[in-house]
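Just one protein chain is left out here, and the rest sit where they should.
On to chain A.
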Amino acid sequence: MKHVEQVKLLDRFSTSNKSLMGTLYLTATHLLFIDSSQRETWILHHHIAAVEKLPLTTSGCPLVIQCKNFRIVHFVVPRERDCHDIYNSLLQLSRTAKYEELYAFSYNPKQNESEQVKGWQLIDLAEEYKRMGVPNANWQLSDANRDYKICETYPRELYVPRTASKPIIVGSSKFRSKGRFPVLSYYHKNKEAAICRCSQPLSGFSARCLEDEHMLQAISKANPSNRYMYVMDTRPKLNAMANRAAGKGYENEDNYSNIRFQFVGIENIHVMRSSLQKLLEVSGTKGLSVNDFLSGLENSGWLRHIKAVLDAAVFLVKAIAVESASVLVHCSDGWDRTSQVCSLGALLLDSYYRTIKGFMVLIEKDWISFGHKFSDRCCQLDGDPKEISPVFTQFLESVWNLTEQFPQAFEYNEAFLLQIHEHVHSCQFGNFLGNCQKEREELKLREKTYSLWPFLLDERKKYQNPLYNADFSPELTLLEPNTVSFNFKFWRNMYHQFDRSMHPRQCVFNLIMNMSEQNKQLEEDIKELEAVITIMMGYIPSCLFEDRAKSRDQISASDFY
């Protein structure tokens, strides 16, 4: 293990240039800094987004490391040679070329094989569709994609309307970008309405596809309570129109019977990437003024994007909850914005997804199984930087905003969201590796790596919201968030998670969490004490007890004098 002594760790925001002296160690998986008071800072190589060597100063050679979990550390290494060595090693270690080199393949949490298998079985999506109430009279499991023949980026098991025959599915999939034809994402039992998802149609300027039209009609008809359905194109209209020139585009209302078409204007992955970049530039500025912060926040557009995502989800939920209409959601390829909107919509409609287990199911369903490209978006392997985008982070941030508005509606807390964010990038567990199910199967992740969820469940005490009220009120099954702009706040605990000086010095939430935990223990203690006392009362004659108690009081009183 390589190590360098006398390294300084600078405080990112301190104006007085505070720093800690310590030793820097480089392990196969982590960069470790131990300061003089033996406090440890661990940085996973996979978390490193960028390493920068700044010009030499009198005190040494500065090395700035930016992490995907928004940690930024600023070291000063006394000798330039050492600094250069570390820099080069980190560059190599943080860029992985092959999946098999990722931490998950070497991570060994000391589970035996059956525990590993059980861990992967914890989330069962077939079970989840059953919970929603499918298959049923109108919806069925299709085996069309059983061998990934129709769509490589979809899971094997897909639910479609009963009336959608195989030729319709095949035809529709040929008319949709990347073969991602309309399938069921969420079924609302009471309203008999469905959230379906797909990619954009290859309509160009005038092309149409009868099978695809039939497919939408089948979805519409699978909902007995409403004649029409919504088609939500989550892109800005301009972007969708531009796609027509490339032979893609959006549904023409004239060709589809009984659809109501709606654009909702969420920007694409490139806009989101640069938005986050701008946000981080602003929030990372030392000695920032309020106005620079607010105008930087505005210029980054970040909160505008979060609001757009949540507004889209609210639109979807209204269609289902108020009009009992089914909704088909798509964007371009149907794996970024579509995942955001479908999963947030389901979260607002169904309180199950606001439980710890339910949230895991939601992520497995709408993100992992439906092929959100975690590997590309989170840059797990050294690849195209234009594919990186904080789409999943935005989803978590939207959920966080909801937890702020409805503090009692969620079983999980902020720490849970932050931990998931941490592991989406850590590549320590197999869940988020790869870009789609097919790829994951080929990598044999279930045999070679571990699932994150059982580990989170083991630590569930840390992630429980002490204010959670499961049967809070029936009206809370449906969340109707207020999306007026002032409700959206900068998520300090995400973007400054590691900048301790920025946070409240006393945390009410942790206190309440500990207290709530302590209350359970106290209840136990009381039961035990009462039991012991009852037993003892049983064999001490009560007259004796009173006499002796009196004399004991006297004794102790005289002792005192």
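Operating definition for what follows: a residue touches a chain if its C-beta (ideal position, glycine included) is under 8 Å from a C-beta of that chain, and two chains touch if they have at least 3 such contacts; residues count from 1.
FYI, contacts and distances are computed from a predicted model.
**Q** One chain of this complex is missing from the view, so tell me which of "Myotubularin-related protein 9", "GATOR2 complex protein WDR24", "Trafficking protein particle complex subunit" or "Mitochondrial ribosomal protein S30" is its UniProt name.
**A** Its UniProt record gives the name "Myotubularin-related protein 9".
**Q** For the chain that's not shown, point to the residue among A:M21, A:A137 or A:L294 touching it.
**A** Per the contact definition at the top, the residue touching the missing chain is A:L294.
**Q** Given that one chain is not shown, which residue among A:R81, A:R146, A:K386 or A:K489 touches it?
**A** Counting the whole complex, the residue in contact with the absent chain is A:K489.
**Q** Among A:S106, A:Q277 or A:Q518, which one touches the chain that has been omitted from the display?
**A** A:Q518
**Q** So that we can see where the missing chain sits, which residues of chain A does it touch?
**A** 13, 283, 288-295, 297-298, 301, 303-304, 307, 405-409, 466-467, 469, 482, 484-490, 492, 495-496, 501-508, 511-512, 515-516, 518-519, 522-523, 525-526, 529-530, 532-533, 536-537, 540, 544-545, 548-549, 552
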